[in-house]
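What follows is a single structure, written as structure tokens, with notes after it.
Every protein chain but one is kept in place in this view of the complex.
Which chain is which? They are A, B and C, in the order written, and residues in each are numbered from 1.
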């Protein structure tokens, strides 16, 4: 399940999408919007995507994860548009016979998504708004 | 939220238990019962716990994770009794400002739980039943 | 002195019971308790080198000196998760 959605992400549906009777473990990463950024209070966030290319890259990440690790199923769902504080902007789930591979593939997927998938986050503060430049955040997140 | 339950694990409730507006990521591990073990078909599983000591050790793991990593909240819920194939036996969730720490703390928690928490799994096959000895599984899971 | 013993998983099946009271010479250790248990339940012999002993819900080493009314648990290799 590789999707970009503009509504609240349905986590239960994503979990079901990776269930597999031969899987012993599922690792799920849920990225949520923080109420602060570089010491400033964040009011809300908006995400924008180059949708067809983003989906293509998300599919490539899923395929590469399946090549590198013995995993059963992998799902990546990104939300775009306005996302309230505390809500999920990205959910990645990976099922695998053995947990080590689920963890590693899930971490690979989120790390790679943050580098290559054309999606952008804008943070809204009391005194303005700014497109986040992930290069500055490398050390942090 | 540190619990041992005998009913189906409520994953949504666990997710809510670690939500935090200053957290940027949640990593959740869900251990599910596989339909096979060492090449044999598994019909079902049962878990038994030394409940008070298991809860004590689960609390220690949560405390140690909070000491080692900058995490916000951590929940560990283990199910005991009969668990059907594909159902969750363990769910661990960790929220953290930055995802690296959520992943590492979650992995630490499940790895350590499997070593020190007094809970045992019995596998039921067509031709018998056996208490799983995790020492044999070290290489596998 | 009297201690309370709890058996779990494979140890419970070998002992045929979940718990029992056990009388021990004073200044007995976890190790000497295990020896006595193997005498009473010979099937525990093959588990002896693998089980851990917990006293009052904490793992202890084999030279741990038991006390009256300790809650002692025989912990086979765990397999939770």
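We take it that a contact is a pair of C-beta atoms (placed from the backbone, for glycine too) under 8 Å apart; a residue touches a chain by one contact, two chains touch by 3 or more.
Being a predicted model, the structure only gives us computed values, none of them experimental.
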Shown chains touched by the chain that is not drawn here: A
Residue touching the undisplayed chain, where the options are A:9, A:49, A:71 or A:106: A:49
Where the unshown chain meets chain A, residue by residue: 31, 47-50, 52-54, 56, 78, 89-90, 110, 113-122, 131-135, 137, 141
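The working rule: only the chains that are shown with their structure count from here on.
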Chain whose average C-alpha position is farthest from chain C's own: A
Closest chain to the centre of mass proxy, which here is the mean CA position: B
Where chain B and chain C are represented by their mean Cα positions, the distance between them in whole Å: 26
Separation of mean Cα positions, chain C and chain A [Å, integer]: 48
